[in-house]
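Working notes, beginning with the structure itself.
Note that one protein chain of the assembly has been removed; the remaining protein chains are unaltered in position.
Then we have subunit A:
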Amino acid sequence: MIELEWETDRTEGVTLVSAIVTNALTTPQIVRIENRVDGPLWTPNGERQSAPEWSDGCWEGLVEPNRCRGFGFATPMELAAVADPPLAVTETRRASNDRAPEPTDVFASMADWRPPLESLERVR
């Protein structure tokens, strides 16, 4: 199950929205989260380069099993004008297996170590 928690905070004329997305499933998931704020959206890293996980007002990122990830954005909108909830999970899909496997899986796939036959000739 994918869980989403958020918090909003107003400081110096800026509303900050911070969220934590948790993957309680046993497989890695790519989660897409839409923002519901009707107004300017300030994602991390400013204007020159936007955070890689943000595009078109949506956050999309990989969450490993039993892990959580945090993200957030800011907006000049008043707290009262920010939609509640400000974020919504719109899509989750299982990530492909194209990533580093666990060491135990790697070892399980390897041949057991034992002295090879040719070592008999090397015994001195």
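The criterion applied here is as follows: contacts are C-beta pairs under 8 Å (C-beta built on N, C-alpha and C of every residue); 3 or more make two chains touch, one makes a residue touch a chain; residues count from 1.
Basically, contacts and distances are computed from a predicted model.
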Choosing from "phosphoribosylamine--glycine ligase", "Ech hydrogenase subunit E", "Phosphomevalonate dehydratase large subunit" or "Chromosome partitioning protein ParA", the absent chain's UniProt record names it "Chromosome partitioning protein ParA"
Options A:G13, A:P40 or A:P103, residue touching the unrepresented chain: A:P103
Just the residue numbers, please: which parts of subunit A touch the chain that's not shown? 100-101, 103, 106-107, 110-116, 118-120, 122-124
